[in-house]
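Only a part of the assembly is drawn; its chains keep their places, and the rest are absent.
We just call them A, B and C in the order they show up, numbering each chain from 1.
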Amino acid sequence: MARGFRIRTNKVGLPPGTVVHVGEERTGPVRITVIDYDQDHLREFCPTSLDMLAEFRSSPTVTWIKVVGVHTPEVIEEIGRSFEIHPLVLEDIVHTDQRPKMEDYDDRVFIVLRLLSRVEGEGGRGEIRSEQLSLIVGRGLLISFQETDMDVFEPARDRIRKSKGKIRRLGADYLAYSLIDAVVDSYFLILEEVGEELEVLEEELLGGPTPEAAQEIHRLKRDMIFLRRSIWPLREVISRLSRGESEIFTEPTEIYLRDVYDHTVQAIEAIETFREVLSGMLEIYLSSISNRMNEVMKVLTIIATIFIPLTFVAGIYGMNFDYMPELRWQWGYPAVLLFMLISGVIMLLYFRRRRWI
Amino acid sequence: MARGFRIRTNKVGLPPGTVVHVGEERTGPVRITVIDYDQDHLREFCPTSLDMLAEFRSSPTVTWIKVVGVHTPEVIEEIGRSFEIHPLVLEDIVHTDQRPKMEDYDDRVFIVLRLLSRVEGEGGRGEIRSEQLSLIVGRGLLISFQETDMDVFEPARDRIRKSKGKIRRLGADYLAYSLIDAVVDSYFLILEEVGEELEVLEEELLGGPTPEAAQEIHRLKRDMIFLRRSIWPLREVISRLSRGESEIFTEPTEIYLRDVYDHTVQAIEAIETFREVLSGMLEIYLSSISNRMNEVMKVLTIIATIFIPLTFVAGIYGMNFDYMPELRWQWGYPAVLLFMLISGVIMLLYFRRRRWI
Amino acid sequence: MARGFRIRTNKVGLPPGTVVHVGEERTGPVRITVIDYDQDHLREFCPTSLDMLAEFRSSPTVTWIKVVGVHTPEVIEEIGRSFEIHPLVLEDIVHTDQRPKMEDYDDRVFIVLRLLSRVEGEGGRGEIRSEQLSLIVGRGLLISFQETDMDVFEPARDRIRKSKGKIRRLGADYLAYSLIDAVVDSYFLILEEVGEELEVLEEELLGGPTPEAAQEIHRLKRDMIFLRRSIWPLREVISRLSRGESEIFTEPTEIYLRDVYDHTVQAIEAIETFREVLSGMLEIYLSSISNRMNEVMKVLTIIATIFIPLTFVAGIYGMNFDYMPELRWQWGYPAVLLFMLISGVIMLLYFRRRRWI
């Protein structure tokens, strides 16, 4: 399956800003969690109604509204209305095929990232899953939208709860950084797995070229195309954030963003390296096949070249002509056998000189 | 057929600004539709004479003059005169091989796009058709020229009629955006179809390399070259529009243009990904062929290497020498058969050790 | 022949600014034509002596001095002296291997272009010829130098004579534009021919891979390298002219230059597309050869694998041992025939299961 390469288009023809879910079909209710904190207080709850969110629109604390599931447009639209989010942003949140990007709306920044995970696919082979993470960052406000409950943010949430690190002292921008950092870190988990598979594959290739290895190489090559497409644009996004393009992101956070920028570059470089390594493996595979074919051909040629002429000679003396004087000679048979033996040896010497044996 | 790669040159030698139709030959009358609207009023009609257009030159309402068919130079020239369009623009409108571009004439913007569609070609295979869409956007005025009546604009026209969305409140620049958005959305329909064909093709390739699959890969590769050529320059066009390079396009529209810019980038990325996937498929195809050839060679070599020497032995005892003592031995025949059997088994063991079997 | 890839060096060691003809050897006299015009008057003549040119150095009319043949350095030097042309410019005019370029000497612009034509080469195959066109453009003055009398400028000259278009109203810069436009238009004639050959070649390839087709592909690929090298730098030249880098080129002409810039980009894109199509064709060619080899190998293997063992069996019963009981059995012969038949059928079934048949 051209996994990840499907283009989805059920939005065609609708007016811009229409909030229609586009992407993998999902079901189940939308789950919303709110974490509201400052240095001293912490409150965490699941709102029973969307109206409960309104109070956090301009509270002095930092509020993280985590929305899991974007397949119910009504909920997204309701949140959009509560927090005055631009319709195009809402459209992008539910249209889950976005590439990473960042849009600056003065008092809000809209950031799209790809959440990637590697799951056991058919035949035990790892398969990369991708979903969209949308962040709306304002002063003291962070709304995150994700498709499923991937738990990459658990450590960040833990740090908030335990008041560990700087996270409780700094604002929503630092929280946004923490989430982005967690996402980028999760890419390395995937890359580590791929790196291990590459090592296994390399061992396999040394044992000889199997069609399965070729398929595995192609599968990983495609995975790399997919990963690169998902991560490459993120570099630009984080670079822009770390250069202070938005006023939401304050200077103390920018230093941290430069750090996560470095990690993103490292991830991209690892992908590029894997791509080159895979190309090299394919070359090894193809040249192994050529080598092997060459060897097979040599065996065939040696056998055929030695025995076909000898069989011809035997055929000659198998003819039934009345007058074949050699057949009557007493030493005819041994002479022919000797001749055949000598021919065979000469052939073998010839092949040895040509280095075929 | 090198479809889409034909260069057409019947214009050579004419003075610049000469309005001569260059492109696929088309017949039939030029059809003009006028939609004139503001927030409160809407008027839609097909003008019976070109003179009727003059009144819209400076009306306060938004006027969309939709011209279908550019193969009649007289009509285009007449419209050009009515609205004071630069001769080079008129020339570009009828010379339908233009690449997407944008030209700023202070109070007018001239935009060229490619309208793409995928039609059933010979043998049931999809074939990409391309025609030119030229837009002249002024304050309260939009003139669109297209070659055939492709209906990608129907939803936009519907929104105008039903006063849905912002389209009735905003000016001609928003209308222009709506059309560009509709065009870019239509690209995704094509990409979706291509994506589905890729999946089918991939399934096919797993079953073994057929020459038809190779041809299909090459056909799709060429389609990608063609699509890229048609869409790539559009990126630059929309980028320039969204950066406010022209005064015609107002700030509220620019946000929307940035959105359609994102879509264009997404389309280009999908094309690039498809290209990489197709290259990967070709590699799979070629390595499958090598594999298969290898396998065929192995079968041939095993059979030949076992039986050619044995046939030689049989040939020996088929010779008619008078003095061949073995022929007279009572156990000669079974001994030879046994020898043959052992030789054959040794050969098989050798092939097994070489992992050919 | 590595046509167009010859490097010519008979200038090495001479001081800079030496006017020595370097390039294809040509003979025959240098032919000079003068066209002098303004909106009302037109004068066209072939000067009998170079002194006659001096008067046009600062006449208020537009003067086009067309020099055909640059292989006589004396004439070029004489013209250079009359019009005070920099020695390095004169050197470039006679050294006819220049790449397109533009040099701004305040009151003069020196432009070099390549005039390309496709002539019937050996074996009926089109061959691209290239010569150098040098333009010196001043206020009211255009001197053009070309190697042979290619007639791409005839339509422009006709427009001057018949006072058609803007050409008589505007200055020498518009005239220069007209010539450049004519040159760029002539490129499309070549590209059209190449496009047609590509279509023919593609049809041929569908019928099976012939070595001639491979050679034709390689020939066209090389032609594309050559064309690209000749046209690519022109893009930059025209871009700089159209951006008003020289004061000689006035604003009204710049709009027209932007148009010819578009055409140049289009030509370059066509070349790039042709290159990609040709690469695709080569891939098709190579994979067809692989396919065909595969097919040949299969036929050989099927025949050999069926008959070599059977022949061995026949060889067994052709042996002349005294004690071969089977030979005496009454049903021995039909039994062997039946055994052979069954073996053959089993083989065929095996091949069918492997999808070789």
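Quick note on the criterion: a residue touches a chain if its C-beta (ideal position, glycine included) is under 8 Å from a C-beta of that chain, and two chains touch if they have at least 3 such contacts.
Please read these numbers as outputs of a predicted model, since none were measured by experiment.
Chemist: Whole-complex copy count for this homo-oligomer, where the file places 3 chains?
Modeler: Full complex: 5 copies of the single sequence.
In this text, only the chains that are shown with their structure count from here on.
Chemist: Consider the contact graph minus subunit B; what connected groups of chains does it contain?
Modeler: Taking subunit B away leaves these connected sets: A | C.
Chemist: Would you identify the chain whose C-alpha centroid lies closest to the centroid of all protein C-alpha atoms displayed?
Modeler: Taking the mean of all protein C-alpha atoms as reference, the closest chain is B.
Chemist: How big is the rotation, 0 to 180°, that puts the C-alpha atoms of subunit A on those of subunit C, in steps of 5?
Modeler: 145
Chemist: Is the contact between subunit B and subunit C built from the same residue numbers on each copy (over half shared) or from different ones (under half shared)?
Modeler: Counting which numbers both chains contribute, under half are shared, so the two copies meet through different residues.
Chemist: Report the chain whose mean Cα position is at the greatest distance from that of subunit C.
Modeler: That would be chain A.
Chemist: Need the CA-centroid distance for the pair subunit B / subunit C, whole Å please.
Modeler: 26
Chemist: In whole angstrom, how far does the Cα centroid of subunit A sit from the Cα centroid of subunit C?
Modeler: Result: the chain centres lie 42 Å from each other.
Chemist: Two-or-more-chain contact residues of subunit A, please, as numbers and ranges.
Modeler: Only 318 qualify.
Chemist: In the complex, go through subunit C and note every residue touching subunit B.
Modeler: Against subunit B, the touching part of subunit C is residues 154-155, 159, 164-167, 178, 181-182, 185-186, 188-189, 191-192, 195, 198-199, 202, 255-256, 258-259, 262, 265-266, 269-270, 273-274, 276-277, 280, 283-284, 287-288, 290-291, 293-294, 297-298, 300-301, 304-305, 308-309, 311-312, 315-316, 318-324, 355-356.
Chemist: Could you pull out which subunit A residues touch subunit B in their complex?
Modeler: For subunit A paired with subunit B, touching residues are 1-2, 5-9, 11-17, 86, 88, 91-92, 97-99, 101, 103, 208, 211, 214-215, 218, 221-222, 225, 229, 282, 285-286, 289-290, 292-293, 296-297, 299-300, 303-304, 307-308, 310-311, 314-315, 317-320, 324, 326-328, 330, 332-333, 336-337.
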